[in-house]
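All protein chains but one are shown at their positions in the complex.
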Amino acid sequence: MTIHRYVPTRYHVTLGSHTPALRIADGDTVITTTVDANGYDATGQIITAEPNPLTGPFFVEGAMPGDTLMVHLDSITPNRTWGWSRAALAANVVTPEYARALPPRDLAHWHVDTKEWVARVTTPSLRGLENFVAPLAPMLGCFGVAPWDGQAISSVTSAEHGGNMDYNGFTQGVTVYFPVFVPGALFFLGDGHAAQGDGEIAGTGIEISMDAQFTTRVLKNKKINTPRGENAEFIFAVGNARPLDYALQIATTEMHRWLVSDYGLDAAGASVLLGQCVKYKVGNVYDPAFTMVCKIPKRFLP
Amino acid sequence: MTIHRYVPTRYHVTLGSHTPALRIADGDTVITTTVDANGYDATGQIITAEPNPLTGPFFVEGAMPGDTLMVHLDSITPNRTWGWSRAALAANVVTPEYARALPPRDLAHWHVDTKEWVARVTTPSLRGLENFVAPLAPMLGCFGVAPWDGQAISSVTSAEHGGNMDYNGFTQGVTVYFPVFVPGALFFLGDGHAAQGDGEIAGTGIEISMDAQFTTRVLKNKKINTPRGENAEFIFAVGNARPLDYALQIATTEMHRWLVSDYGLDAAGASVLLGQCVKYKVGNVYDPAFTMVCKIPKRFLP
Amino acid sequence: MTIHRYVPTRYHVTLGSHTPALRIADGDTVITTTVDANGYDATGQIITAEPNPLTGPFFVEGAMPGDTLMVHLDSITPNRTWGWSRAALAANVVTPEYARALPPRDLAHWHVDTKEWVARVTTPSLRGLENFVAPLAPMLGCFGVAPWDGQAISSVTSAEHGGNMDYNGFTQGVTVYFPVFVPGALFFLGDGHAAQGDGEIAGTGIEISMDAQFTTRVLKNKKINTPRGENAEFIFAVGNARPLDYALQIATTEMHRWLVSDYGLDAAGASVLLGQCVKYKVGNVYDPAFTMVCKIPKRFLP
Partner (left out) sequence: MTIHRYVPTRYHVTLGSHTPALRIADGDTVITTTVDANGYDATGQIITAEPNPLTGPFFVEGAMPGDTLMVHLDSITPNRTWGWSRAALAANVVTPEYARALPPRDLAHWHVDTKEWVARVTTPSLRGLENFVAPLAPMLGCFGVAPWDGQAISSVTSAEHGGNMDYNGFTQGVTVYFPVFVPGALFFLGDGHAAQGDGEIAGTGIEISMDAQFTTRVLKNKKINTPRGENAEFIFAVGNARPLDYALQIATTEMHRWLVSDYGLDAAGASVLLGQCVKYKVGNVYDPAFTMVCKIPKRFLP
């Protein structure tokens, strides 16, 4: 159980079968950093090209196609004191005619205070936010593994392999499961947000560079179809697709499969449990693929 | 501020400009009952035709087109000890090929215990639910006002006038706001659920008859475009449409309008607040129109 | 087989169980007129309120729930020389960000020449249309029957009962089939267009009042689920719903059912025939419900 400290020397704007940045053993921990969505690092320098440059990939020894890669997000912490967001809703999250009334997609700037654990807008032109204080809830917007069939998929979108899911539940303490499509799984991470509402409806969170620590484990011959996760309270399945209805179908299907295969429920029993206990969270409704999360409280599992 | 006790003598399967069941003054309270979605009452008799027979309409004096009707849900309580649900997910909430694997749409039966405030499945054939106990969270699936242009719209669907929204946040203690389209607003209610997961993904909650008490108030010359609501913690706007993306657009647009018109934010400020603080809840993804709820915690409002 | 001449004395903005304008026998023909979508008649007077005021309803004797009403569109002819349309695409038919770039939703005016059978834009401000001549193809935008469960549904939308389908294939010579939901079927018609592209993507066709003649027939105990039709070359089924994907599903399902029930194909055979021979036409992508048409050339039917 080695702890690796990895200082990135290059970044990737696709998740694909790129040369590993580091090879680690099953069970190892990595401490590293990520730049923000535009390539700015902890010192405020732009050191790599946008969009969503990713740290990695990490080759996890023993991971083979058909396995599952477990990634525990040990810690995700902003490593500078400023962030940025957009100051307009994305045009696709309002009704089509109303999109004409939206303000321009200017930047808003934020002071990120990791002592008080809050962020404050510093762009003076935004009326009504003078006393607005957003609690920090640092998360990873984009992380995942190399996809199937030798694809290299842009870090602005997501699919079965993870990617740019922009789900605000991907905070420290969460365990995430990815299907493995290539030897070593090839794990990437980046696009940190100091905070973000559901749906990433302004097209950004509070974009920021991060110090990140994660621990991986390979679950041999455990086949899943789309990312899954769990925290202290919930298990959840993640659907990445457009439209939102389809993302919801993918997430719900995976949760139904999971309940039947691992929890002793039959298809009807899993339907009844889901019908009365399911919770959905909107990950993002902005990226090329939307993200919907299907959750079941652990206290209702047999 | 009269309190009316109204015993229904007929029910409606559409929300439309029907003869009022009762005329009440602005500020009055009504205590009444609702049958379940199939027309069964508190005694277990089927007394009216499905689907979703509604109690009402209540003519609220002074309400005129262009006003808003405020309805406070004072109490919503199951008035019998059994409920029913479906025992299969709806085909449209799983991926299309997976729909073939779903069990038949049989009924599941429930014992509803309003003392312990829980429900238990009593259908023995459902594997894995032997120890499953669902907390009660009684809600109204379908309520709203008469729609615009003389329409009479089925109680199985929803739109700007409310209707079959099947949102599990419509519990007692919530205040709901409806646009008024006809004189007297004509308020209807029914389709109670003892509990329901997000999305009504089995096509039902735990369907049950209810004792219900509500209080109305007319907000003169207050124009809204789609239902809104609030509880102790949140304000929220409701989008009713297919697909889910469009329901989300409607809800987000209404919330953006609300923040700008009532809370002193400009269009950019409201975008930034929403971007970092919005929460979405899936009402239903089963009915002809889906329902998405856009929420802002009150503590973030200026 | 009587031919009735009916001069409208009132119009309806919903399709519902309204008092019949005229009772006709099975097999009768009606010659009547329709006003345009804004209520302007042949003389250019506005004589009734928008939107989409409909002529009717016509009570067809013998039509009962569970039957099918056949309506042959004998002739549809503009009865004046001017029409109007919008001069901007609807915001929902372009990508969300592009909607900001659309021109205002001004009116464009047209001279409609029923001798040369063409229309010409007369609004001088539209650049590039100086020599543009649109062939006439007169159609009914909105027609159908009273819906199920006592509903009255706005003439701006559509569903199983027909309504505002805005399909440019509904021209004279076409036979249309509607499910009957109420005694007498209650047939309505209106919203004529002198011409219209696929999808009604500017939110209008060339809106105009019409002289219309149609002939009805009742198909007893013939149950269909959504409008169907045929012309010399095709049979077709119509799906009315949002989003377009769902409208396509409804139309395809109805066509598959039709092939199996009436043409001697089994489910696999009908799949193969559809797979290689189906054609789709976009009715409208503007109204609250979109319309997709699924067609099979008659020459491929067994």
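Per-chain residue numbering starts at 1, and chain names A, B and C are given in the order in which the chains are listed.
Operating definition for what follows: a residue touches a chain if its C-beta (ideal position, glycine included) is under 8 Å from a C-beta of that chain, and two chains touch if they have at least 3 such contacts.
If you're wondering where the values come from, they're calculated on a predicted model, not measured in any experiment.
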| note | Out of B:47, B:91 or B:219, only one touches the absent chain, namely B:91
| Taking the entire complex into account, which one of C:121, C:142 or C:218 touches the absent chain? | C:121
| field | Contact with the hidden chain (one of C:195, C:218 or C:238) | value | C:195
| field | subunit A, residues in touch with the chain not shown (by the definition above) | value | 13-14, 16, 148-154, 241-243, 246
| message | Applying the definition given at the start, please give the residues of subunit B touching the unseen chain. | response | 90-92, 96-97, 99-100, 102, 243
| said: I need the residue numbers on subunit C that touch the omitted chain, in ascending order. | reply: 85-89, 92-96, 98, 101-103, 106, 108, 119, 121, 125-132, 134, 195-202, 204-206, 243-246, 248-250, 252-253, 256, 259, 263-282, 285, 290, 300, 302
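The rule is simple: only the chains that are shown with their structure count from here on.
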| Chain adjacency by touch: line, ring, star, complete or other shape? | complete
| field | Chains linked by the largest number of contacting C-beta pairs | value | A-B
| Quick one: subunit B and subunit C, Cα centre-to-centre, how many Å? | 34
| note | Residue ranges of subunit A touching at least 2 other chains are 92, 96, 102, 243
